[in-house]
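Contents: one structure, followed by commentary.
Part of the complex only, each chain left as placed.
Letters A and B mark the chains as written, and numbering starts fresh at 1 in each.
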Amino acid sequence: MKTIRIGIIGAGRIGKIHADNLLRLPQTEIVAISDLFAGPELEAWAAARGIRHTTKQTNEIIANPDIDAVFICSSTDTHVPLIIQAAQAGKHIFCEKPVSMDIVQTAEAIEAVRQARVKLQIGFNRRFDHNFKRVRELVQNGTVGSPHIVKITSRDPNPPHPDYVKVSGGIFMDMMIHDFDMARFVTGSEVEEVFAQGGVLIDPVFADHGDVDTAIVTLRFSNGALGVIDNSRKAVYGYDQRVEVFGSKGSVAIHNDHPNTAEISTAEGIMRDKPMNFFLERYNDAYIEETQQFIESLLEDKPLAVEGNDGLQAEKIALAAKLSSQLNRPVKIGEIPELYNQTLELA
Amino acid sequence: MKTIRIGIIGAGRIGKIHADNLLRLPQTEIVAISDLFAGPELEAWAAARGIRHTTKQTNEIIANPDIDAVFICSSTDTHVPLIIQAAQAGKHIFCEKPVSMDIVQTAEAIEAVRQARVKLQIGFNRRFDHNFKRVRELVQNGTVGSPHIVKITSRDPNPPHPDYVKVSGGIFMDMMIHDFDMARFVTGSEVEEVFAQGGVLIDPVFADHGDVDTAIVTLRFSNGALGVIDNSRKAVYGYDQRVEVFGSKGSVAIHNDHPNTAEISTAEGIMRDKPMNFFLERYNDAYIEETQQFIESLLEDKPLAVEGNDGLQAEKIALAAKLSSQLNRPVKIGEIPELYNQTLELA
């Protein structure tokens, strides 16, 4: 029985989640885990899981001939160089989203992967969620007919820490990028044009960093469909994750997942508990499924469920949305290279 | 164009509702209304509606040759004599439920109606409700297959006034009688045996009058199906009216009607407004429909949607339930005549 030997780069929250999920898979072995802040704490954590090697040196992962695949879970700015190095070392790669904040660099990373003939899966975990998979299925099997209108709602229960706002890349690249991928995933169509509107309605800290906390983006797809995404950094009732695809033969709408189905009736009204709290809880099963499918793709040499190009396309749409918001006009994805250069010149 | 000329006996809450609903029907004219407490107030009320004649004398309604049909909305103890008189006077009759507290008298009233060849509709308003009609339809068109289990929930928002408890006839005859009729209506089958359990959990006043405020009754139908009805005199969240029919090919479950569809999400949870308040509001449209169908049956000489026998059968089941509760054993509907006589002897 073949085993995929894994090295994990980055032992933050998401790196540890992937590690725990990988440990459940029979044909997987975690060989080593690296982190800038590796030390006794990480060692203890690793030991409890039978992971023998911890290190501060990324290179000890990349250069290790006993490692078949790496999980890149370090900060976004390290993704591209690590992908290139890992690809050149012949490792398969799972990389968290976004690949980078810079579509030229993302494209370079993808090119390196292509040349090395390794596999690269991007961490768009929502593609593996029971609800959103069902939407895609109902579009693909024709139940809703040709998509006409796509609506995606994605609202976080709480804004990120102010320190993170500064380096997040902004709402479009940090948060809505998931929804751009979802739009492509559920429709099976490319986005051609976007128009973005944003506002600072929750916390002025977003304005301080040239960011917004509330945004609506409309999309025009290559198959003629229209779409709209709304994001908020703060929904007091909890994590709000919905999608609706309306088409010529019907529609499918996803409601939130709740921790239970209890309907509580009192003199005040009819109540149910708030949706599942946040992404780690809400997408717990999707995270498990995404690692599982990555490992299966390696074991059976099957196509990946999310490829490098999916990461690149979502980044392009995010960039277009950001520019649209700044220029207050619709931006075509096809304009991105040119606008991108202008933006660089202006900066 | 033929017109049905109506006399209303009893100008309480329900009599006035029927009057208002009749006024909306083009081929209907209300000729007179009688009430024990008729006076200037009723006269003003009638005048505002173009009803010319008000009286304290029931006989002025019964004997009036210009009246085709009477609505009997007076107290339950007057129903049987009024039905008999009206039938003998050749009037068609709409009578509120129950016909009487005494199945022998109810049977006599029905016999008088049969002999006079007039029509008698009983006020089982719920048969005309959009939800329950849909249940019956789905049973009759075979969607749920053969019924196996029927569940009926009926809970009032508040107990009746203590004075009423004394004369109500008890929970089975006063409140659950609607559900016994519903059980027959949705299944299209007769009840053969009942077992009733009751408790005084809300207010000791019920115990003072030999009554209960909470009850569960199981039913065995002639087609083999089983059923259960639960009643409570007080549901703090409002009027609770649900039915479920489970069968060999599926099930249909009715949820409550609400005043709006708003889903309100706050930091406390996900809330919706309480169900529609009580029967006058909840069954407003059903009351309109029941008068309309009665008038149509007269105009077009069509079979009635609820006949005298429906009233009698529901009363028999109510009586069986009451006896079952007292004897703490299942009671067959077939035992009723004998048990009924014993009860009379004991009393």
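Heads up, the rule we're going with is that a residue touches a chain if its C-beta (ideal position, glycine included) is under 8 Å from a C-beta of that chain, and two chains touch if they have at least 3 such contacts.
The model shown is predicted, which means the values in this text are computed figures rather than measured ones.
Here 2 identical chains are displayed in place, and the whole complex they belong to in this file is assembled from 4 copies in total.
Here is the rule we use: only the chains that are shown with their structure count from here on.
Between subunit A and subunit B the centroid-to-centroid distance comes to 59 Å (mean Cα coordinates, whole Å).
By the touch criterion stated above, subunit A contacts subunit B in their complex at residues 235-237, 258, 264-275.
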